[in-house]
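Note that one protein chain is taken out, while the other chains of the complex remain in position.
Right after this comes chain A.
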Amino acid sequence: MAKYLLLKHYRGAPAPVNDVSMDKWTPEEVSAHMQYMRDFSAQLEKTGEWVDGQALAPTGMWVRYDGEDRPPVTDGPFAETKDLIAGWMIIDVDSENRAIELAGELSAAPGAGGRPIHEWLEVRPFLTGPPTITE
């Protein structure tokens, strides 16, 4: 009963084994990939482990406070070197091992040539509420 965030990166993660960008795949391979992701989410819902999943646009900017009565400062779009998050999935599982197992499955999504991408996914545990019993 612990929540984990599975983070998918556009940039910044180590290179996957099947490292071909999506625009170089065939349309069928793109469809197969999307179907795999949908099936994966549907399966997680059936096992009672699904919490949330969202995709993020690659565009965006930095924003910060610039003092009273002044509009916030923006800076962007992001520089090419920036680590860029593509989306996330939140799962609620019984153990860290289960989180790793699921991330491994997600990383096997098919890419170019219909072969698994072997994409690196970031797995991050949520901070929980405090336990009642501490001593």
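Brief remarks on what is shown
As a convention for this text, a residue touches a chain if its C-beta (ideal position, glycine included) is under 8 Å from a C-beta of that chain, and two chains touch if they have at least 3 such contacts; residues count from 1.
Criterion: contacts and distances are computed from a predicted model.
Comparing "Phosphate transport system permease protein", "RNA polymerase sigma factor", "Chemotaxis protein CheA" or "Acetolactate synthase small subunit" against the UniProt entry of the hidden chain yields the protein name "RNA polymerase sigma factor". Of A:Tyr10, A:Trp50, A:Phe78 or A:Trp120, it is A:Trp50 that touches the chain left out of the display.
Although one chain is not drawn, the whole complex shows that of A:Ala15, A:Ala57, A:Ala79 or A:Ile133 it is A:Ile133 that touches it. Summarising the interface, chain A meets the missing chain with residues 1, 3, 45-52, 92-94, 125, 127-135.
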